[in-house]
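Of the protein chains in this complex, one is absent; all others appear in place.
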């Protein structure tokens, strides 16, 4: 056995995130993330306006998405890029959630937004850039919402789990991990989706793990294959960016699927999920 | 669409490796690599002795392996490590091949070994360290054996395809690509198996692609999940290191599966292959 | 000329961080960071107690340090590691500053600590983990203290400059950049100190740049050579961790210099600074 694996296995087993604890299944409305379910999260990168949200939400829900994603606060590399609609975005998400009966996930970038964000969001996403923002992680310990923690762009597996430990240790056990690609030298893809890490994490922790092929690849043409690979290696779900007009999207249009592409991917995942004894459709 | 992907797609389409050419299916005895077949290559890292080879070859053949692997010449980081049995190793491979009716793949490290190696090997493997040894690649153009070219440890997708182009352009069209993990900052795994690259390569080239989870992860506990992920993302086969006594292996014992573990992985791949309409068993 | 360099040069020249602006020289008490001065920042990783601070402050001041460093709030990978003395640490820093007449730099990890921290700190450090904590960066725009922004562990040069742009655009022009090593595959050193980036940044921005060989190497034996290299490639100063009892240090002891080692490095920098026409000593 590889010594580095043996060592981290032993180390993590002594922590609250460790695999010796019972498997965590996170309830979100009637949906459960983890266990034998393979969760589908879909929606636009950013909430842009009411029409956009109706078209996309209706479409992804019809294709089988369990949870709607959409950014109201967008952490952008440049201060001059579109930073999200803010509270207006939160309200649009709430409206979609109620009208289409679908839970919502959105990103928190500032603890001061928490109170309002928690009124709209069923799951709070912490982005890669904040994975080691420990002040934020500790504040999330007191929040009564599940947290989806995205892996930092060059975070080791150990750092990722210890960031989750911060949240759990501060009082919130409902943490979902999200692998979203790491930074390597390759430029054809946006990042390198690290499925090794997903398979290792399934050994080291009881927390559910979602894979984000949109950020992990940045290339529409391989979303389908990588979604299947995520399912095959043991992930508990995927998160995909879907936009009805990618060429007009205010952020990340290049990697957004159109609704029919998303529908095709879900259809192709079905026989695979069946072969792997994972549930992908609502009963 | 991601511009970097569009650019490389256009560039590769003008080359002999490019996806506009008909899909390459490589015949090895009665077996075909590529097409609807999912190929299983298994065997020890290094050929060590006759007993070892009998035990392992019999076992992997019984579990469904199509091709036997085994190193006679081992490129080792230190000059003081076991460098392989050389010609004696080639003879043992030949003996196994005949007795168990299974094709053999082994690594070529020096063009001067070619003549003898070609008597034993059905497929010639070029290792990561030699992926850009252009003198060797060009010499392989004149060889009447298929070549399995492993990706360099930090090779870009473009460099990998251009290395294959060297071989094809020199006259040998039977090239099989092998993704075996890239070097990143993560130390829990030996390398980071790059399935993004596999999915991208399926878009860019007509060549078959084998995935090597043994070197790509170095961790036995995730060989099964990563073998499944390789199948799911479109790879044409996997190569796995199998040893009946990993703790006594002369190289890479820490990542070798024992024969029953290999058998289990093959069994678990079957329903997945069926769901994906890939053939994994001999008819 | 390399196209990627030409492109970023043009892009950055349109920003507030861009090299077309006059060179920024940051005043801290009587000291100036930037211009022809080569700044020496030294002190312990973490503030631990009064005795420790007296011994170290006295020593580094005597050797020529212009600024004292010391962490009161420590962002630690594990929630179970020493997290710093907090407000008590800030008070100890203030006491040192007054008694030894030396400005102080310390890290801010939570905007809620700002008011108290600003009473002790002459410069506010933002650590690597928070380089893209945009909520924090924007809040710093309103602060009347210079900010030293450390590069994220896998931040590109562009992302680093755009993070600085967030602070300047929010109203605070006194930003100092700090290169502290990037994450690569090499494990002998803690990180890979990226002096390429320092030389490029000197071309792209008017902001002063400090180099941190302590985190950038993690190896005491090469602190001296890398401090010299930082000076030679155009950096505006270095920051070094110094502890009188590294083996008892509560964090990062392995990379701390003892005071006599720090003194030796400063001595060896002098003729080099002279040859490069940089001022290293108080007049």
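To keep things simple, chains are lettered A, B and C as they appear, and every chain counts its residues starting from 1.
The rule we apply is simple: a contact is a pair of C-beta atoms (placed from the backbone, for glycine too) under 8 Å apart; a residue touches a chain by one contact, two chains touch by 3 or more.
Since this is a predicted model, take the numbers as computed values, not measurements.
Checked against the full complex, the one of C:51, C:115, C:144 or C:221 touching the unshown chain is C:221. With the whole complex as reference, residues 183-185, 187 of chain A touch the missing chain.
Residue positions on chain B in contact with the hidden chain: 75-80, 109-112, 129-130, 132-136, 138, 153-154, 158-159, 162, 165-166, 169-170, 183, in rising order.
Interface with the hidden chain, as seen from chain C, comprises residues 1-5, 8, 154, 156-158, 181-182, 184-190, 192-200, 202-203, 216-222, 225-226, 228-234, 254-255, 271-272, 274-276.
Basically, only the chains that are shown with their structure count from here on.
Annotation: 33 Å between the Cα-based centres of chain A and chain B.
Shown for chain C are the residues that touch two or more other chains, namely 183.
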